[in-house]
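First the structure, then my questions, so here it is.
Here the complex is missing one protein chain, while the rest keep their positions.
All chains are identified by letter, namely A, B and C, in their written order; residue positions are counted from 1 within each chain.
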Amino acid sequence: MNPLDPLLRAHVVDSFERQAFMSHLGARLTAVEPGWAEITLAYAPTLTQQHGYFHAGVTSAIADTAGGYAALSTFSTRDSILTVDFSLNLLAVAVGDRLVAHSSVVRTGRTITVCSLDVYAVDGESSTHVATGRQTLIRLADRPDR
Amino acid sequence: MNPLDPLLRAHVVDSFERQAFMSHLGARLTAVEPGWAEITLAYAPTLTQQHGYFHAGVTSAIADTAGGYAALSTFSTRDSILTVDFSLNLLAVAVGDRLVAHSSVVRTGRTITVCSLDVYAVDGESSTHVATGRQTLIRLADRPDR
Amino acid sequence: MNPLDPLLRAHVVDSFERQAFMSHLGARLTAVEPGWAEITLAYAPTLTQQHGYFHAGVTSAIADTAGGYAALSTFSTRDSILTVDFSLNLLAVAVGDRLVAHSSVVRTGRTITVCSLDVYAVDGESSTHVATGRQTLIRLADRPDR
Partner (left out) sequence: MNPLDPLLRAHVVDSFERQAFMSHLGARLTAVEPGWAEITLAYAPTLTQQHGYFHAGVTSAIADTAGGYAALSTFSTRDSILTVDFSLNLLAVAVGDRLVAHSSVVRTGRTITVCSLDVYAVDGESSTHVATGRQTLIRLADRPDR
C-alpha cells in the first residue's frame, strides 16, 4: 500500500476537524491510509445507554464517520462524498475504556463506493468486536468538501 | 389503538431518562404509544458535520433509540430489548431547527421485533424526510431493564 | 397519481420480459404505475426450501425485481437502473398459493433512488406480510436498457 498523499491527508484531517459532533463526542481520527480509516473514542459517562455501556448511537456514529473518511481518502481533494446508506449488526455489549472504529473500502467506483465498518470495544489489553457493518457512499465529483 | 399502560409508559420513560447519551445530545422522548415512539432533538452547533448540518450519526442515534422504545412499549415491564441490527438510508441533507424520529413496530414476536425508522428535519413549518430505515431487535424476557 | 406514460410502460414491460430468470420462476409483472410496481408468483414445488415453503431466495428475487421496475417507471425510456444494495427482513414463513411483491419509490433523485419492498404470501383470501425491505438504485442516464 502506498502512503496517503499529504495533500489528501490534510484534506481528510481538515474535514474531520470541522465535524463538531465528532469533537462533542471526543472522537479522534487516529489513522487514515488509502482506503482505510480509524477513529478512536475514549469512554465518558455522557456516551452511555441506560446500563452504562457505550450507546449504540455512539458506535454507529463513529463507524459511519470512519467509512466516510476511508472513502474520501481514495478520491481527490476536489471531491466530496455522502453516505447513501449503512447497516450495522451489534455483536456484543460495548464495554471498555475506548471504542475503535475501522473502515476499509471494499469497492471504489466512479460514483459508488462501498466500505466495511467494524467497531471494537477495548478494555485495557482485551478487545471485543462489538459491531460490523457496511456503508454505501456516493462521490460528488468536483464538489470540494469546503 | 389502546392507550399505553401507565406502568409500561413509566418503564419506557425511566429507561430513556437513564440514557446519558440522549441527554448529552439534548434528545427528548416526545411521544410513546403502543408500538410507536417519537424522539425530538433541537438543533445545536455541537451536533453538526463539516457543513453545519445535523451529523448522520445524530440522525441514526435517535432513529435507533426511537426503535428501541417503540419495541419496548409492546412488551411488559419485566422485559428488556436489544438492537440486533439496523440499516438506514440517508435521503436528504438534515437541515432544520430540529430532527424528529418516528418508529413503528412492523412485526412483534416472541423473540424478534422489527421496527421501521423515519427521521424528519423540521424547519419552521416545513418538514423534510431525511432518513428511512429498519431495525431488528431481540427481546430478553424476564430480564428487566433495571 | 397520473397514469404511467404508455411508452414508459412498454419500456418497463419489455425489460421485465427479457429477464429469463423471472420467467424461469413463473413471475409476472402484474402492475406498474409511476413509482410503483407489483410482481406476482404462483406457488410451485420447484420454488421451495426444505420445509416446502417458498424459499427466501424467491421472496428476495421478486422483491428486488419489483423495486427495479418501480424505480425505472420514474425515469425516461433512455435510462436504465442498477441495484446498488438491498436489505430484507423475513417476517414470517412464506406459505400460500402465491407471493405478491410490492415496491414503492420512497425517494427519487438525479442519481440515487430508494424503494421500499414488501412481500405478501396470499393463501386464498388471507394474506400474510412475509418480508419488508429497502433497496438503493443508481440511474444510468442515457444508457438505455436495450
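Everything that follows uses one rule, which is that a residue touches a chain if its C-beta (ideal position, glycine included) is under 8 Å from a C-beta of that chain, and two chains touch if they have at least 3 such contacts.
Note that this is a predicted model, so its numbers are computed, not measured.
S.K.: Would you mind spotting which of C:L4, C:A70, C:L88 or C:A121 touches the chain that isn't drawn?
M.R.: Answering carefully, the residue with contact to the hidden chain is C:L88.
S.K.: Tell me which residue among A:S23, A:T46, A:S76 or A:N89 touches the hidden chain in the full complex.
M.R.: A:N89
S.K.: In the complete assembly, which of C:R18, C:R78 or C:H129 touches the absent chain?
M.R.: Here the residue in touch with the unshown chain is C:R18.
S.K.: Considering the entire assembly, which residues of subunit B contact the chain that has been omitted?
M.R.: Residues in contact with the chain left out: 84-85, 87, 111-112, 114, 134, 136, 138.
S.K.: If the hidden chain were put back, which residues of subunit C would touch it?
M.R.: These residues of subunit C touch the chain that is not shown: 15-16, 18-24, 45-50, 55-58, 60-62, 64-65, 82-90, 145-146.
S.K.: Tell me where the left-out chain touches subunit A, residue by residue.
M.R.: Residues of subunit A in touch with the missing chain: 87, 89, 91-92, 106-107, 114, 116, 129, 132-134, 136.
We take it that only the chains that are shown with their structure count from here on.
S.K.: Can you give the whole-Å distance between the Cα centres of subunit A and subunit C?
M.R.: The mean C-alpha positions of subunit A and subunit C differ by 33 Å.
S.K.: Approximately how many whole Å separate the CA-defined centres of subunit A and subunit B?
M.R.: Here subunit A and subunit B have centroids separated by 22 Å.
S.K.: Considering subunit B alone, which of its residues make contact with at least two other chains?
M.R.: 87, 89 - these are the residues of subunit B that touch more than one other chain.
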